[in-house]
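A single protein chain has been omitted; all remaining protein chains appear in their positions.
Chain IDs A and B follow the sequence of writing; residue 1 opens each chain.
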Amino acid sequence: MPHAAETVTLRRPGARPMLPLDIAGLTLAVDSRRLVDDLTLRLKGSGLTVIMGPNGAGKSLLLRLIHGLIRPTAGAISWGGVPMSAGLRVRQAMVFQRPVLLRRSVAANIDFVLGLRGAIGARAAAERRDRLLDRVGLLGHARQSARLLSGGEQQRLALARALAVEPEVLFLDEATASLDPASTQMIEEIVLAERGRGTKVIFVTHDIGQARRLADDVVFLHRGRLVEHRPARQFFDDPSSPPARAYLDGRIVL
Amino acid sequence: MQDLADAVRMALSLAMSGDAGFIEIVLLSLRVSLSATAIACLIGLPLGALIAIGRFAGRGPLIVIVNALMGLPPVVVGLVVYLNFSRAGPLGWLGLLYTPTAMIVAQTILVAPIVIALSRQVLEDLHAEYDEQFRSLNVPRGTAVWALIGDGRHALMTVALAGFGRAVAEVGAVIIVGGNIDHLTRVMTTAIALETSKGDLALALALGMVLLAVALAVNALVMGLRASARRSAYV
Partner (left out) sequence: MKRLGIAWALTMGLAAAMPAGEAGAQQPSILVQSTTSTANSGLYEYLLPIFTQATGIKVNVVAVGTGQAIRNARNCDGDVLLVHARPAEEQFVADGYGVARFDLMYNDYVIVGPDDDPAAIAGGTDAAKALAAIAASKAGFASRGDDSGTHQKELELWRRAGIDPTTGSGDWYRATGSGMGATLNIGIGMGAYVLTDRATWASFRNKGDFRIMVEGDRALFNQYGVTLVSADRCPNVRIAAGQRFVDWLVSDAGQQAIAAFRVDGEQLFFPNARDGSM
């Protein structure tokens, strides 16, 4: 852990722990369709949770609900016993399926986020930015326009930007769905390293191989409902529900 | 068509002559319209951004009103500013009637709705793209406004040019509040109106061509800056 010392000082000493995440009766209805349906779930304090399920299962919606980007129709979300709020969201970060980068240089995209989090001094900020860019292999592109990067480079920059906020919880929403294998591998390595630093990672994917490589535990959704939540090995070796079994076998479940 | 040929010849000789009175008129036009555009942008861009990202009661009607105000008749604006700046009006004590300042005020009122309405549209589209990411990062509203304006700068520059075009081409407002006073408030459009009323259509047309050339030069300058900014890769 080369950054272990930094981790201790920059994370929020003395703050209440974020985890566990408790979700109770979570429902999101649009018109009369229940896109997330009475979902109750508890996630422990560490490790990498993979949320899986076929298209339309409600994976991305669930992620946005627990990150507080969407208001639920009903139900409760609490982190470490505290109801979700904007104050908690500053301790979290999210990487979206399609990276939304500012129309500025690569470096300026990181600077923007570092600037949001209060004064740490120009030199310290520049050092942190360069470390983050180095970590995602973009230090050589620092002066380039972010919008001219390749798809994989853009997503790595989005990940670096998410890490710039020193999140205690990191969400990734199908972040590698449209990337080439090299970029995917790089992102997976960084995410695993983050988990190693104690960051809680919640990773949405429908790539079964990726889920096997990354997951400590798996949440399987189907039609907005929680079907299974089990440790990864148990889930992959012996899925208990018919939809999960069908999904892992590559049969279509709708 | 004799007039047209005369006008082209006259426009060229005017531009070449370096006549002090003529240059004074061109410079005053630029000063008044550029100042009005700048002030309208200072006021209009943040307002446009706030309307773009805000969710408040009456937002829909407000957008309709601002869009409609883009069509404000210059003469009406001129009259309203005149009535306020007239010695008999509430702001008469400022003594601003028949000064370039009054002309800048009138053109600012004309240009501001254009800047607000068009920047609102530009920034709303950009905001739709950035919103979720910004909320995830807890970007404060003020920071978001400036980030949107910064990232939308190229489209917003076109907005500013549209505003400048409106300002530099209008005659109805500046002739009322400026009075078309020689060496004091005469600008290109009021000079054109004057020469037309003197029946000197060729000279009026020549001045019109110079006005067009000046507008072209301003646009080319801005586009040139934009291209050079793009080359330095800060797209």
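Annotations for the structure displayed:
By our rule, a contact is a pair of C-beta atoms (placed from the backbone, for glycine too) under 8 Å apart; a residue touches a chain by one contact, two chains touch by 3 or more.
Since the structure is predicted, the reported quantities are computational estimates derived from the model, not experimental observations.
Across the entire complex, contacts from the unshown chain go to B.
The chain omitted from view is touched by exactly one of B:27, B:68 or B:128, namely B:27.
Among the residues B:73, B:95 or B:140, only B:95 touches the chain that is left out of the figure.
Summarising the interface, chain B meets the missing chain with residues 24, 27-28, 30-31, 34-35, 38, 86-89, 92, 95, 97-100, 150, 153, 157, 179-185, 194, 196-201, 225-226, 228-229, 232, 234.
The rule is simple: only the chains that are shown with their structure count from here on.
Taking each chain's centre as the mean of its C-alpha atoms, chain A lies 47 Å from chain B. Those residues of chain A that touch chain B in the complex are listed here as 64, 67, 69, 86, 89-90, 92-94, 96, 100, 102-105, 112-113, 116, 143-145, 147-148, 165.
Residue ranges on chain B touching chain A, taken from their complex, read 129-130, 132-133, 135-140, 143, 147, 150-151, 233-235.
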